[in-house]
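Below: one structure, written as structure tokens.
Every protein chain but one is kept in place in this view of the complex.
Naming follows writing order (A and B), and every chain is counted from residue 1.
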Amino acid sequence: MKTVALKVLGAIAVLWAAATFTFFVQAALPGDRATLILNQDSGQIIKRSDAELAPVNEKFGFDDPIYAQYVNYVAGLAQGDLGTSYRLKAPVTEIIGEQIWPTIFLTIAALIAAWVMALALTLLTAKRGRIPSALGSGYETFTAALPHYWLGVILLVVFAIELQLFPVEGGSSLIGLVLPALTLGIPLAGFLGQVTRDEFEKVLDQPFVTSARARGMGDFGVRWRHALRHAVLPAITLSGWAIGALFSGAVIAEIIFARQGIGNILVTAANMRDIPLVSGIVMLVALIYVVANLLVDLAYRVVDPRIEVSS
Amino acid sequence: MSGALLALPRVQVRFRPGLTLSIALVAFFVIAAIAPSLLTTQDPLKINLGDALQAPSAAHIFGTDQSGRDLYARVVYGARESLFIGLAATALSMSIAFVLGVSAALGNKLTDGAINRFIELLFAFPVLLLSLLFVTVFGAGLTTLIVAVGVGTAPGYARMIRGQVLAVKGSGYVEAAGALGHSYPKVIRRHILPNAMRPLVVLVTLGVGQSIVWASGLAFLGLGVAPPSPEWGALLDAGRTYITQAWWLEVMPGLAIVSFALALTAIGRYVQQRLEGGLQR
């Protein structure tokens, strides 16, 4: 219990640091923020008079001393207030609140798909003779190096445009989830598969595997009941890290497949230099990352009961 | 036991088709970056509207774009900027990772804890999102791109370097050197750094490929370097509009990125094997 409490505290500390980091990146903006907002609204790039700037500065609090802005920002975050979008003039929380769920849904689907593919590949090819092993590990190396945008485009061209098996524009439908989830899942599966395979092969050489065989256990039993559990441990740890990569990929996949989610908002916002919206999304993803890693930590403890005692 | 160790299979000098192909590919791209005119006679910027959106053929092996420019030439000429971005971002992220990883591993408990927290913090910002934040605040451009990718990929390397240094620091030979009366700075210089840094060669190889992948991902979203430049990511971005009519505009530049990244991975793996097995020969 104590360690869990410490982990939660650590997570909060990371979030707070993330907020600080985000804030100072914003504050480092070259030039005047009020001018940026006005120019964005009008689409012109001109110098603004003080009379024009004053109400904007007033509204966003740009005149306050930097520490007051910082305190405001962090206090707002703590209450779930991510600021106000420069462009849409609406609370960031509202804008992304509706769009974050499809993205989370896609991420989870991709994570599950990746695990299923990685485990199947390991169970079927690891230590099963030279050729299956080499094929399996070659496939993993190849897929792990595939960039999301390229894989996504190829899947789109082949399965949606040419074969017309899936809709070209995913929207928010379930069938439209398949290709984006594969886009994210296939490279991750390759990555997790490499790690799991390495560990799996090591475990199969361990004496306890010989012990199990000496009790009369068959090959499948040894793989499924003993080796797999050991082999997934490093992959579980890496899954926590992978959440971040999945969000990066989700942005790209959503753009390629025209899916609902934060991807489109984020890219538009970045193009429009809508700082609160972008940093709001970044903060939200940081939060999700931290929470996901707490869950991963818990999952690790379930699979590896040794942790309770030793730490 | 000793006999078994000695009997380990030696790394034989044999023909490795994958490795040879990888080296050839990397060499190709390096030549493209230095002297692109050696690899193509076409002008990557020459517009020929009559030839717009031609599928790959003998005349244009990668096809042509919406302005009739030869895509192969554009990929070849784009190598310089892409490679530069990859190298610069990797150099940045390795420098950050080196400083963080080494000071965490060699520092006291407090330093280690603080740096570890900081690495965790960086992990909470996925590469692409961090890059988007940078682009939003500082505007799109080459420097932003390099800094964003460099910072974004640093924490992973930092953690690996820290682990490596810690492993060497706790090794028997470091203790043995201390027992011989060598001073700690000398031990760091002669044992810890050389042994811990050997795997870095591999990391750098993999890192360059990864940096190019991330940077072109950003460019794919239209947030990379300005359009006329034939940088690989920019090519991807430009092709996106024509995806339903001209698949090659996306597939071919992507192929360049993927094959380059894969070739580097293969070479990195080979170097790693040699480093691990090499000491036995």
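Keep in mind that, in the parts below, a residue touches a chain if its C-beta (ideal position, glycine included) is under 8 Å from a C-beta of that chain, and two chains touch if they have at least 3 such contacts.
Criterion: contacts and distances are computed from a predicted model.
One chain of the assembly is not displayed; among "Tryptophan synthase alpha chain", "ABC transporter ATP-binding protein", "Aspartate carbamoyltransferase" or "Iron-sulfur cluster assembly scaffold protein IscU", its UniProt protein name is "ABC transporter ATP-binding protein". The shown chains contacted by the absent chain are A, B, with contact judged over the whole complex. Although one chain is not drawn, the whole complex shows that of A:197, A:230 or A:259 it is A:230 that touches it.
Of B:37, B:95 or B:183, it is B:183 that touches the chain left out of the display. Listed here are the subunit B residues that touch the chain not shown: 1-6, 171-173, 175-183, 191, 194-195, 279-281. Residues 206-208, 210-219, 221, 225-226, 229-230, 303-306, 309-311 are the ones on subunit A that touch the missing chain.
The rule is simple: only the chains that are shown with their structure count from here on.
The mean-CA centres of subunit A and subunit B are about 21 angstrom from one another, to the nearest whole unit.
Taken in their complex, subunit B has these residues touching subunit A: 117-118, 120-121, 123-130, 132-139, 156, 209, 213, 216-217, 220-223, 236, 243-244, 247, 250-251, 254-255, 257-258, 261-262, 265-266, 269.
On the subunit A side of its complex with subunit B, the touching residues are 10, 13-15, 17-18, 21-22, 25-26, 28-30, 141-142, 145-150, 153-154, 156-157, 161, 168, 241, 244-245, 247-249, 251-252, 255, 266-267, 269-271, 273-275, 278-279, 281-282, 285-286, 289-290.
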